[in-house]
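This report concerns only the one structure given below.
== chain A ==
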Amino acid sequence: MSVQTPPHPAGLAPAPAPFLDVRDLRVHFPTEDGLVRSVDGVSFTLEKGRTLGIVGESGSGKSVTSLALLGLHKGTRAQVSGEIRLEGRDLVALPEAEMRALRGRTVSMIFQDPLSALHPFFTVGSQIAEAYRVHHKVSKKEARDRAVEMLKRVGIPQPERRAGDYPHQFSGGMRQRAMIAMSLVCDPALLIADEPTTALDVTVQAQILDLIGDLQEEFGSAVVIITHDLGVVSDVADDILVMYGGRRIEYGSTRDVLKNPQHPYTWGLLRSMPHLTGDVGERLDPIPGSPPSLIHLPGGCAFHPRCAYKGWVPDGRCTRERPELRLLSGSARHLAACHLTDEAKQEIRGGTGPDDHAATARTAR
Partner candidate 1 sequence: MTRTPRTPRRSRTAALTASAVLIALGATACGGSSGTGGSGGTGAPGKGGTLTVLDKADFDHLDPQRVYTTEGSSMDEEIVRTLTGWDETGSAPKLVGDLATDTGTPSRGATVWTFHLRHGVKYQDGTEVTAPDVKYGVERFFSSDINGGPPYAAQWLVGGAGYKGPYQGKELGSIATPDKYTIVFHLNQPVADFNETTAMPGWSAVPKAHDTGSTYDTKVWSDGPYMIKSYAKNKELVLTRNTHWSQSTDPIRQQNVDEMDVRFGQDESAIDQQIKADVGTARTSVQQWPIAGSDLAQLANDPALKSRYYKIPAPGINYLAINTTRVKDLKVRQAIEYAIDKTTVRGAFGGSAYGDYATTMLSPGIGGYRRFNLYSANPAGNLARARALIKQAGNPRPTLSIAVENTPTQEHFADAVKTSLERIGIHVNISPIDAANYFSTVDNTKNQYDLTWGDWIADWPNASTVLPTLFDGRLIKHNPQANQDLSYLNDPKVDALIDQAARMTDVEQRNAAYGRMDQQILKDAAVVPLMYMNFSDMSGSGVGGIIPDTILAEPSLVHVYVKH
Partner candidate 2 sequence: MFRYLVRRLLAVALIMLVITTITFFIFFALPSDPALLACGKTCSPSRLAEIKHSLGLDQSYSTQYWEFLKGLLAGRDFGDQSVRIHCGAPCLGVSFQTDTPVLTTLLSDFPADLSLGLGAAVAFLVLGVGLGTVAAVRRGRAADKAAVGLALFGVSVQIYFIGLLLLYLFVDKFQILPASGYTPITEDPAGWFQGLILPWTTLVIVYLAMYTRLTRSSMLEVLAEDYLRTARAKGLPATTVVLKHGLRAAITPVITIFGMDVGSLIGGSAVITESVFGINGIGKLAVDSVQNSDLPVILGTTLFAATFVVLANVVVDLVYGLVDPRVRLA
């Protein structure tokens, strides 16, 4: 798997091309208040059978990125640029009609809140069958059989009967299973799961993640899991991309990012991650402050107003100069965008947790 920050120099395309290659993706929304830069120069790659976790707070641009992968910004005011190469085809430049043919079939998506993402007025079975029929010339009966089969695959008991139920008659976990059944009904090559477990309780979360993993194995799909919770992806993702303010701030293999996080924001995310092994009732430690405005992104490092360690960087560079995404020394593909020197990071990481808290409190406002 290769990692390039800028697009490949012309004529230097490595062979073979990755299954999914996103380059310098930008999604901007013109509004009355100004241009909202929801996604601003994001690149990543993903191979079949692998899983990428995109992590960030709400407003970091992760969901907008996923919608761009589905081409759902087409026909809206959103301005999309950059490239999304899926098996060599650029989805950004693809006409809506052709994109539509891919949607749900080649690229499909599991949405965040299955209660609101499923249509309340249609039965679960018919919604799944519809997803199948739109891409396959089959009879209603065949489509329905397929829907029942999918429900069975995702572990819905009595699928024959439950196919005739409405979403509100399902429990939360079952609804998410149904959602997954719907997104997998056409054997997609790329599956995007947007906060697939947020609305669910912990035990069900694990089941759903297992299910996605199992199905990925079975279908050999590439999976993008989008979440604000590093914990969700720590077990299932191969790579992790951390986003902040519409940009990448850290990108690497799951192992690298979890074991050797390079960005203070990632540290914050890690601290706020509930440990399954941790004591019940242990206080989670969210990152103080709120996500930045996507119209007027703070100058310099976008994270600096919330960063407890900007004092470690001399000359106030954090507020003035935007840090480049740099390859971590000694790593092939672990990238991070931070002015802190490796030494400084070492020192901070070496320090104990409680001190961090104090530092955070001091500089938060």
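On the choice of candidates, all candidates are chains of the complex that A comes from, given by their letters.
Note that a contact is a pair of C-beta atoms (placed from the backbone, for glycine too) under 8 Å apart; a residue touches a chain by one contact, two chains touch by 3 or more; residues count from 1.
On a predicted model such as this, the values are computed, not experimentally measured, just so you know.
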Task: Touch assignment for chain A within the complex, options 1 or 2 - done: 2
Task: In the complex with candidate 2, residue positions of chain A that touch it - done: 67, 70, 72, 75, 100-105, 108-109, 111-113, 116-123, 130-131, 134-135, 166, 168, 182
